[in-house]
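Working notes, beginning with the structure itself.
Here the complex is missing one protein chain, while the rest keep their positions.
Labels run A and B following the written order; every chain starts at residue 1.
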Amino acid sequence: MKSAFNLRTIVVALVVAGLVLLPVYSALTGKVFILTMFTRIIILALAAASLNLIMGYGGMMSFGHAAYLGIGGYAVGILAFEGIGSGFIQWPVALIASALFALVIGALSLRTRGVYFIMITLAFAQMAYYIASSLSRYGADDGLTIYKRSNFGGLIDLSNRTQFYYVCLACLLGGIYLIWRIVNSRFGLVVQGVRSNEQRMQAIGFHANRYRLVCFVISGTICGLAGALLANNTDFVSPAVMYWTRSGDLMVMVILGGMGTLFGPVIGAIVFLLLEELLSQITEYWAMIMGPLLLLIVLFARGGIMGLLARFSRG
Amino acid sequence: MLVVVEQMLNGLQFGLLLFLLAAGLTLVFGIMDFVNLAHGSLYMMGAYFAATFVAWTGNFILGCVMALGATLLLGILLEFVALRHLYNRDHLDHVLATFGLILFFNDAVRLIWGPAGLALPLPSWLTVPVQILPGVNYPAYRLSIIAVALLVAALLYVVVMRTRIGMLIRAGASNREMIGALGINIKLLFTLVFGLGAALAGLAGLMQAPILTVQIGMGENILILAFVIIVIGGIGSIRGAFMAAIFVGMIDTLGRAFLPDLLRKVLSSTAASTAAPAMSSMLIYLLMAIVLVVRPEGLFPAAKR
Partner (left out) sequence: MAEHLLRVENLMRRFGGLVATDNLSLEVVTGELHAIIGPNGAGKTTLISQLTGQLMPNSGAIHFAGQDITTLPSYKRSGLGLARSFQITSLLRDFTAADNVALAAQAHAGHSYRFWGNARKEAPLREAAHAALARVGLAKRADVPVSELSHGEQRELELAVALATKPKLLLLDEPMAGLGVTESQRMVALLKELRKEVTIVLVEHDMEAVFALADRITVLVYGRVIACGKPDEIRNNDEVKRAYLGDQHAVTRHG
């Protein structure tokens, strides 16, 4: 047990150190694309970490998590389009809009369990997708170009690649710290208790669904932040960011890294997106390899990479 | 008035197609407790097979029959190679594994048939309009879709309600341990049911093919509609799937056809043309949300497990 913990800790520490030092490497070697690529990875890792909060700790298998990426992104995009460029307005709006969406979707979806829940969250995310596709003022299907990134006065300049990278990394590490606190708090224990045995939690006096809903909203809000970052990263937002395959990608990242582990989703996101990058360099038809790979992961690598690390160091 | 009749028939036709897709999904889920996202891929494969075989043989009916057989075989192969190892896993594993299959199928199709869509041209005898009411013409092909789908629905009903295998399927949907206890070869039964579901999906795909283009990803949006249908109808219930499919087909079609005009009466025309497409795509999900609030198990839940 002890050594498993250590190996995992070492891997996590190396990954975090690598992420912190990456801009230095990029500057020294002049490989700008690495910085750009990892900015995207970090943002999606934040989204995956937020999904892990409800999926890994809360037992809620949401298949519509990409909706918040879109909502956060559109909050930034629409406000920018309407001439409100301040990040102090854009980002809070992105968070609040995501929270409200999560509240409504969660209140409805949490009436159901299991596979119904998976399908309902999927359907609601598709609904958000169709709404975005019909926003003709904001580009409809073609999406909306963001000509100026969120403006934080003289504080930080998001159009500076390195600064933006560190903002994203700070959001990721901050998000994970927040999730860590939540998971170990009174609230977090209740949520995990409900995942383990809802009837029991109800019998000892907890209104299970209310805790679930609050957790669902927190998760959606964090993902909304990732959405705002993503829109700034691509200078563009389109319905495609909330297409259901994107929700599937997020689920894969969580499972691949290790569901219910703090850093699992980060490692999952890095591995998944690097693999995607690598395979797409080898062949145009990379998904033909990625698809069966997923099947193999499901069949043979339960517990994800974190689980493997634990098993490996136990011998 | 004529437009209304035509759109109602369109709605019925779309609803019946949705039923073919949803029936397979709900059977597989009901009896095997397996969530198959790749069901939409089988629908797509049905359409691609049909386009290929029809072009190859030059005979529409023969090509379609071959495509049906090919989808059935593909379904059985899929079940045999991959999916049967997942039955004892939880739903999340099902979702992920079949999500992987979707990725695979989409790119496999792109590799084999290219990124551009295919067309499946109809033979001339299916393109003639048929007079169904005095002064109302309706395309023969759409009528034949309605006929075929109704026939299949009736067959399915007879098989499920009247035959020994149907009894096993129903028993399996309500109590899986029981069929095991009866000494039935569950593996074989599961493979058969999965193959049946695949064939139904393929049939829906190949019948839809001449109306829309055959293209990558065509199975995904309609798969989500099929999910909505089985949630509304109650998972595992064929009857529920039928009712909900017709309902959803009608609402979707009529909503798209008439909502813009209706909105134009209350809103300015630009506002109406903006809101209408969004609202008509949302109608279905709204309906689902209402059903969930009122009856979380769906409108026609299968017998209690």
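Keep in mind that, in the parts below, a contact is a pair of C-beta atoms (placed from the backbone, for glycine too) under 8 Å apart; a residue touches a chain by one contact, two chains touch by 3 or more.
Computed from a predicted structure; not experimentally measured.
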item: Touched by the hidden chain, restricted to displayed chains; value: A
item: Touch with the omitted chain, as defined above, among A:A49, A:V76, A:I131 or A:A208; value: A:A208
item: Omitted-chain contact residue, chosen from A:S86, A:S159, A:N184 or A:T283; value: A:N184
item: Hidden partner chain, touching residue among A:G85, A:G114 or A:G193; value: A:G193
item: Touching residues (missing chain, whole complex) on subunit A; value: 181-182, 184-190, 192-193, 196-197, 199-208, 211, 214, 218
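Keep this in mind: only the chains that are shown with their structure count from here on.
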item: Complex interface listing, subunit B residues touching subunit A; value: 29, 35, 82, 85-86, 89, 91-93, 95-97, 99-108, 110-111, 220-221, 224, 227-228, 230-231, 235, 273-275, 277-278, 281-282, 285, 288-289, 292-293, 296
item: Residues of subunit A defined as touching subunit B within the complex; value: 55, 61, 63, 108-109, 111-112, 114-116, 118-120, 122-124, 126-127, 130-131, 133-137, 244-245, 248, 251-252, 255, 285-288, 290-295, 297-299
